[in-house]
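Missing here is one protein chain; the remaining ones are kept as they sit in the complex.
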Amino acid sequence: MTFAASDDFRASFFEECDELLEAMQDGFVCMVDGSSDAETIHVVFRAVHSIKGGAGAFGLNDLVGFAHEFETVLDHVRADRLPSTDEILLLFQQCGDYLTDLVAAARENGSADRARSEALLKRLDELSRTSRGPSADASRAAPDAEDFQPLALDLGDLDLPQDPPPSGWLISVKTDPELFTSGNEPLILFRALSRFGETKVLARTDDVPLLSACDPTLCNITWQIELHTETAEDVVLDAFDFVLDCAEITITPLRGSPEIGLTPLIAEPLSNPAMAEDEVAHVIEANQARSISAPVDKPVSLPPPATSQTIRVDFERVDKLINLVGELVIKEAMLAQAVEAIDLPRANDVLQELDGLKQLAGEIQEGVMAIRAQPIKPLFQRMARTIRDAGTLTGKTVRLVMKGESAEIDKTVLERLVDPLNHMVRNSVDHGLEAPELRVTAGKAAEGSITLSAAHRSGRVIIEITDDGAGIDRNRVRQLAEEKGMISPDVAMTDAEIDALLFMPGFSSANEVSELSGRGVGLDVVRSEITALGGRLSVSSEKGQGTTFSISLPLTLAVLEGMVVEVAGQTMVVPITSIRETLHASAAELHTIGADIRVLSVRDTLMPVADLGAMFGFRDEQMDLEDRIFLLIETDTEKSCALIVDALQDQRQVVIKSLETNYCQIDGISAATILGDGRIALIVDPEAIASGIAVPNPVAMPISAPTEGVAHVAI
Amino acid sequence: MSQSDAPLADVSQEVVAFRVAGQDFCFDIMSVREIRGWTRTTVLPHAQSYVKGVINLRGSVVPVVDLSDRLGLGQTEPGARHVIIITVIDGQTIGLLADMVSDILSVGVEALHPVPDMVSEEVKAFISGVLLIEDRMIRRLDLSSVVPRNGTLAA
Partner (left out) sequence: MSLNVLAIDDSKTMRNLLGAALGRAGFTVDFAEDGRQGLDRFDQSDPDVVITDINMPNLDGFGFIEGARKLARDRIVPILVLTTESAPELRARARSAGATGWIVKPFDDQKLVWAIERVTGVGGAT
């Protein structure tokens, strides 16, 4: 490839591939669920075709080869030479998956899985053979591979080695009218021949009739071209490639001196002494009349193309904008503080304008955040594949239903959801759905169903994974937890509490799960991944009906609603979502267990207590708690504790800033933010603190009266 | 090497010279992003004693290292006259607390000398040479040594 295809183009090609693969997957989904229309197969075909075209430009031959075969069969279906049976659709989806892998491999400069490729190619090939119609063979007979041969610049040495090489070629050209209507122009073509060597062109006007008998649309001139060159015949002939079907071209070797004495004519206007001037004018008029009458045929102007208007922007730029807007919001807050200090009369214009500024800044922030938002659909589509693979492995047929996939969510959140979601859908296929025969026995369709849904609800995104399987076997879950000593046999537990056991670390390992009709593998890991995103994971299940896992996520990782508190002279932020209530120390019922463990008794529940100031080393343990405030914390994973702070300052939205960019992670701190005075405040990580101080096993705790709530502490 | 008649500009570089605990230090001016007056930092839990905390640098969270403490020359009680030299070390933006910035010097290689024995052992670990300019000895700080080898300023 002489194309200096730059890295930029390459990157852009792969970006486009992602879009095309998505369109292809969309098409398959429609074809499978029967919502496809006539255009669907064309869209899929074009997607594969475009990938092939681009891949060719970058010399990605594995990709080109496979896309070509795939496209061939798609074309048969497109042209109704093959029916789109379930079997063929499944093969298409597998080919689509493989194509996706090939694109990914090409992107990483990796190589293809030959065995998988061959298996799929074999089946595509079989389908091609069974397709009706003659063009099946025709298109196979002319594989694109031949087009990848470089131009054959085979100099000299033709089929007559015994003769001296010709000094050039004599080419005669007789045109059909179609040559002109297709936009070809003999003079231009002849001029182009001069790249091979000196040309002399003779226009033969022998066949031109008298003007009165002349059809102006016909060309009655024939040409003879003397081309002095060492270029091979086929290369020269290739120059006539566009007109071979609308002109008679003969080419013979020129040897020695020119056989006909041609003089260069090419730049001179065609002249015909037989044509009188007024007659010429008449011909010109006739021609003009033709072109003037043409507008009648002009089609009614077409509506503008229905392409969505988008621009491509580097995420770096967006992030910079988000940072700047964060700054703007902070500046606005600083300004507000400064103005407050002046103590202006309430009706002052400055205050009103400031209010307007605040609102504007908030809206800009929201708008900028929205740029980072991406539809959840591609994520769901990836799950389609996971489900298919898991189905194949477990011998279950699974139908995927997607709902609300146009909901949008922060790009970073989206990327970090891939792993946990993959895990969960695999889990749903593997352990949620029953084997087909069991389903039939239970009076269900043999084909299981998994529904992925997304919806916006009160500032969060809720993603649900629902199967129509057997539901959680709670007796079995409880039994397992008891066997592992995670709960004591005599603790009464609600269904929800039993379900929550599934998320506990070490609840089950893979080999135990395979015999368990419930779930469990790695769900603790999934939960911690979701929690790290500021999300919550919960499960609900009905025996015999199925199970739903629900993930609730913040729309963005960039802002957080926080309680600004003061701790030992430092200002800190505690996420509002984890604060259940605040309690003044005077109203708190505090107990001391052993030498130094303090617990707070709140409505029959005992909560471990942590003094933030002491925990972060800002001061020694505070024993005198008078005037302090307790924040009662319950985390997304249902851990609870009470945090001691000195004072509450404010409740506000804060922009999350990474500490790790220039520093490192700090235990008990999730991130930093910038407050109205421009100073940095650390954001407390309630989850880490609650885990750090939670008493690991309630059974082991020497508390006189364990209550139902205690079970929460361990989870 | 100093007798070569190559123009000085070819071998000279600009350094920013500053004072820490009464001693002169310098490093390549290309490593300096900006110099700011002292602002109160937000204290970080579980940090090394020489990490004074973090400041807000136009929206970024930037840790500040007390150079004096880091070099074993005693803790600084920072005040309004102290400066924070913002640098980028191995991709991390870090502020270095110093007493004052004294000079920006253009120096030729002939002024650069190996670390003499008179420099204390603690400081030796952090400098890559000294500049002798007029009667001053300016220690050339090896920036990458300021951040501990494991790359973290945490305790």
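Letters A and B mark the chains as written, and numbering starts fresh at 1 in each.
Here, a residue touches a chain if its C-beta (ideal position, glycine included) is under 8 Å from a C-beta of that chain, and two chains touch if they have at least 3 such contacts.
Since the structure is predicted, the reported quantities are computational estimates derived from the model, not experimental observations.
**Q** Among the chains in view, which touch the chain not shown?
**A** For the complete complex, the undisplayed chain touches A.
**Q** Out of A:129, A:195 or A:456, which touches the unshown chain?
**A** A:195
**Q** Which residue, A:37, A:80, A:118 or A:178, contacts the hidden chain when the whole complex is considered?
**A** Of the listed residues, the one touching the omitted chain is A:178.
**Q** Of the residues A:53, A:253, A:362 or A:678, I need the one that contacts the missing chain.
**A** Once the missing chain is taken into account, the touching residue is A:53.
**Q** To test your reading of the contact rule: which positions on subunit A touch the chain that is missing from view?
**A** Its contact residues with the unshown chain are 1-6, 8-9, 12-13, 15-16, 42-43, 45-46, 49-50, 52-54, 56-57, 59, 135, 138-139, 142, 144, 146-148, 151, 178, 180-185, 187-189, 191-192, 195, 239, 241-242, 245-246, 291-292, 294-295, 297-299, 301-302, 304-307.
Just so we're on the same page, only the chains that are shown with their structure count from here on.
**Q** Averaging over Cα atoms per chain, report the distance between subunit A and subunit B in Å.
**A** 45
**Q** Flag every residue of subunit A that touches subunit B in the complex, lowest number first.
**A** Touching subunit B from subunit A are residues 323-324, 326-327, 330, 570-571, 615-618, 657-659, 661-664, 666-669, 672, 674, 678-682.
**Q** Using the touch definition from the top, list the residues of subunit B that touch subunit A in their complex.
**A** 40-47, 54-56, 58-63, 92-94, 151-154
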